[in-house]
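Following: one structure in structure tokens, then a few remarks.
The other protein chains are all here in position, but one chain of the complex has been omitted.
Chain lettering (A and B) follows the sequence in which the chains are written, and residue indices restart at 1 in each chain.
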Amino acid sequence: MVEGPLLEVRDVWKAFGGVQAVAGVSLRLPRGEVRALIGPNGAGKTTLLNLLTGQLACDGGVVLFKGDRISGLPPERIWRRGISRTFQITATFASLTVLENVQVAILSHQGRSRDLLSRTGRLAREAALDFLKRVGLQDQAEKMCATLSFGDLKRLELAIALANEPELLVLDEPTAGMAPQERLDLMALAVQIVRDRAVTVLFTEHDMDVVFAAAERIMVMHQGRVIAEGTPQSVREDPQVQAIYLGGLC
Amino acid sequence: MLDVIDLDAYYGLSHILFGVCLRAARGEVVALLGRNGAGKSTTLKAIMGLVPPAAGRVIFRGEDITGKPPHVICRKGIGFVPEDRRIFPDLTVWENLEVGRSVEGNGERRWTAERAFELFPALKELARRRSDSLSGGEQQMLAIARTLMGNPDLLLLDEPSEGLAPLVVRTMAEHILRLKQAGITILLSEQNLHFATRVSDRAYILEKGRIQYEGGMAELSANAEVRRRYLMV
Partner (left out) sequence: MALFIVQLLTGLANAMFLFLVASGLSLIFGVTRIVNFAHGSFYMLAAYLASSLAAALPLGPASFYAAVVLAPLGVALLGGLIEVCLLRRIYRAPELYQVLLTFAVVLVIGDAVKFFWGTENRTGPSPPGLSGSVPILGQLFPTYDLAILLLGPLLALGLWWVLHRTRWGILIRAATSDREMVGALGVNQAWLFTGVFVLGTWLAGLAGALQMPRVALTTVMDSTVIVETFVVVVIGGMGSAFGALLGAVLIGVLQAFGILWLPREFQLAIIFILMAAVLILRPWGLLGRPETESGTAGEALRREVGGRLRPPRWVWAGILLALMVLPSLLPTFYVWVLVEILAFALFAGSLQLLVGTGGMLSFGHAAYFGLGAYGAALLMKQAALPMPVAFLLAPLVAAAAALFFGAFCVRLSGVYFAMLTLAFAQIAFAVVHQWYDFTGGDNGILGVWPAASLAAPVRYYYLALLAAVCGLSALWRVTGSPFGYTLRAARDHPRRCQAVGVNVRSHRLLAFGVAGFFAGLGGAVFAFAKGSVFPDYLSMPMSVQSLVMVLLGGIHALAGAPVGAAVYKLLDIVITKYTGYWQAVLGGILVFLVVAFPHGLVGFVQARWARMRASLG
């Protein structure tokens, strides 16, 4: 039996007021692939990701993960199925230390977030340190999250997202706001981590250097639709993509 | 008319602009090109006072307006049309225009709703409609018309062609050229090179928060190397 795609999206729609943000997107993402989702501002990329991970509800269409329908589930249930994500605007728990940020995520994964009586200090500490080591933050474990540099926050977010050992990792502009070299480094790190564990990745990104360095396949969105999909080379040469996204019109 | 000197800006913790310098002479249409996330919007917002500049200066008609509140900058004669248009959805088209209207008799009062409707005839039909029922192109026209009501001498347009259907993009270009004829200086950010080529006199290319290229629009069109490098065309 041939295994179906890890993630399958069938004709998903979403409108805000009169604006059709996502207009009938379908996609199949096989296990183990690293795929980039690009497109101009307002193309609907972030909205699509929010539909996949449950932050928004679809107006129409279905999302299947490992063959099971996940559209309509709240974000926390989708996470428990094995899809984790990061946000475009860095989202961490600012009043906790770096280590505690990861601990919270691991304890949630272990189903202990309603434990009222244990002391958090040592719980899941080793595992959390292990995740921090993977993203190169082990030396900053005891720092308050609010004092981290921007690049380190992005790394921390990655560590948090890995805490449930996800099968699918969704990254919304993982390198936005970073210096050029930092961007390439962070994405290389992310790719290396996911390669080690055969995690499937779907990410949006504005920096084409990062996209072409990391993605195996690229999907291009425009006005809520997927207008092209293929290898980096084929997308780069696609005349329609050049016309709409990378260059001109009229 | 506008002189931006060594502008630095942050968005929260992330450093977006690094020493951006640019100028626009009276009557010019200047394009700010670059890919998503290059810092185009932030540059316009920093000029308008919506993002506080961390360093550098913004000089408008010889006056330092760096760090002034947006309403003061607006009254000095700079109009801003944001990328996502930000029309007031509960208000009618006419009411949206009314919000933009300048009440200070700026010497020569130029813009009225009637004149805006002359420029954008499509809006006239819609004057009494709630503006959230407008299409993307109509919303863009409304956003521009609303800003014109403040009698700006300099218009900052953030990605005017974004999200518009090809035919509407063409009309938008004509509108911008007509505004230029009316004597308004325009600084626009754009990803769409063809559109920018059609309307602009000069261009700056912004890449990762820094100005990487500056020159006439015609030169840029001729310079395949620069286009490939920064705009990937």
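Before moving on, here are some points about what is shown:
The working rule: a residue touches a chain if its C-beta (ideal position, glycine included) is under 8 Å from a C-beta of that chain, and two chains touch if they have at least 3 such contacts.
Just so it is clear, the model here is predicted, and its values are computed rather than measured.
Residue-wise, the contact with the chain that is not shown comes from A:Leu123, picked out of A:Ala15, A:Leu123, A:Leu189 or A:Ala213. Among A:Val98, A:Ala163, A:Val226 or A:Val241, only A:Ala163 touches the chain that is left out of the view.
Summary of contacts with the chain left out: across A:Ala15, A:Leu96 or A:Ala127, the touching residue is A:Leu96.
Interface note for the absent chain: among B:Gly19, B:Pro52, B:Pro69 or B:Pro166, the touching residue is B:Pro69. Residues of chain B in touch with the missing chain: 48, 50, 69-71, 74-75, 80, 82, 86, 88-91, 95-96, 98-103, 146-147, 150.
The missing chain lies against chain A, touching residues 53, 55, 74-76, 79-80, 84-85, 87, 91-96, 100-101, 103-105, 107-109, 112-121, 123, 144, 146, 160, 163-164.
The rule is simple: only the chains that are shown with their structure count from here on.
Centre-to-centre spacing of chain A and chain B amounts to 32 Å, using the average Cα coordinate of each chain.
Residues of chain B that touch chain A in their complex: 11-16, 35-37, 83-84, 89, 132-136, 159, 161-163, 166, 169-170, 173, 191-195, 197-198, 208, 231-233.
By the touch criterion given at the top, residues 17-19, 40-42, 89-90, 150, 153, 173, 176-180, 206-208, 223, 236, 242, 245-250 of chain A touch chain B in their complex.
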